[in-house]
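Sharing a structure with you now.
As you look at this complex, bear in mind that one protein chain is not there, while each of the others sits in place.
So, chain A:
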């Protein structure tokens, strides 16, 4: 970390290279009311004074996160990368054949800066509440019109994130927000076939605090997430701090599949209004998770309308994380298949029903408390790179096993060559013609790409004064961007990108 210029820990610049006495004037003003509060932060509505665009401002108190600074930086870096990728995809005008575009439903980071007290993240404004509140308010969601479409949307998001090598690790109702509907199109209802709640287009997956990149060198063994939502392979990492080196080595690293498990929990919660694994105490809950013992209501089990739902859950609640379906595979499941153009693939494995387990343990079938993330965060040293098999083995019995390995390598190489050489224009535009049904539904999308900021409206991590608070932000639209005053011009003394030194990070292990 940068040397402490001032004694107080919280005023040490953590992001910016510049020193505190050259703090730039903040280009954002906040509105008083809180939109929400995370574990270490408050979220307020704010406005960029240059562009007059409204955003959510997440202020993370440095005092609170002092020793978890690295997590904030990681979140910033990931959000930045993801937002850049979203922009890139939009610029290429890539559209899938599915109703939902995964990258349209992740929180976009617009800007970030640092003040004396806080790290401030300027993000897309999602002020229509979260999924948790919606489920609690409605008891449970309607299986046909809401649960299916919401799940389909989240599957698209996970497919996008996992495709970018990012695992979220905290998928839960509280982290699914609703954005403001800004769609000017007339809603296109899907007459007859599958009517659905159009708010599915407003879902946003937020809070990338636990999200991380997975690459061949990562060995995820941290015990993080939210108790009710964690996967069995994460449960096995509990108490990793107290394990011996050998035990830690023996522990299998987990991967993208933890998000799929959490999605199963969330789907269950949406449909029924209570949690699948929650018991009266924590140990019992963990016990239920590792034994895949989720509560099955006898009446709901028999309901023929719910059979696809149960079968979908079985896909998500597969104990073996390597056998668990990927987001791409889940798209083909009959439960949500209608929302995806990939539906023509008939994956036999998806239809094999597993015998339903009956729970013996006592359950609290009440709605859960608003969960706060299970913050047992450990920081693991990276093991030397060893092969992490994230992709399910390709079962192709046609080829003899001894030939299969070299063949697989060659196929990978073919794939890479194709990826390199196939004209991007040819591939990018291949899906422009969508099936009409889905194309119509795409008009319901409320996605708006974050505004392209004029260069001088950004703080880019620089050190600044705290944003002023204004009681009202109702700025007349007539205040055009051109006329907005130039007196806020800031000497961009940093402009530096977030550049992390891993060695540095490793030094400050975070143990709660």
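We adopt the following convention: a contact is a pair of C-beta atoms (placed from the backbone, for glycine too) under 8 Å apart; a residue touches a chain by one contact, two chains touch by 3 or more; residues count from 1.
In the analysis below, contacts and distances are computed from a predicted model.
Name of the non-displayed chain as stated in its UniProt record, restricted to "SKP1-like protein", "Splicing factor subunit", "DNA replication complex GINS protein PSF1" or "non-specific serine/threonine protein kinase": "non-specific serine/threonine protein kinase". Although one chain is not shown, part of chain A still touches it, namely residues 97, 186, 188-193, 328, 341-342, 344-348, 396, 398-399, 407, 410-411, 413-415, 417-419, 421-423, 425-427, 429-433, 435-437, 439-440.
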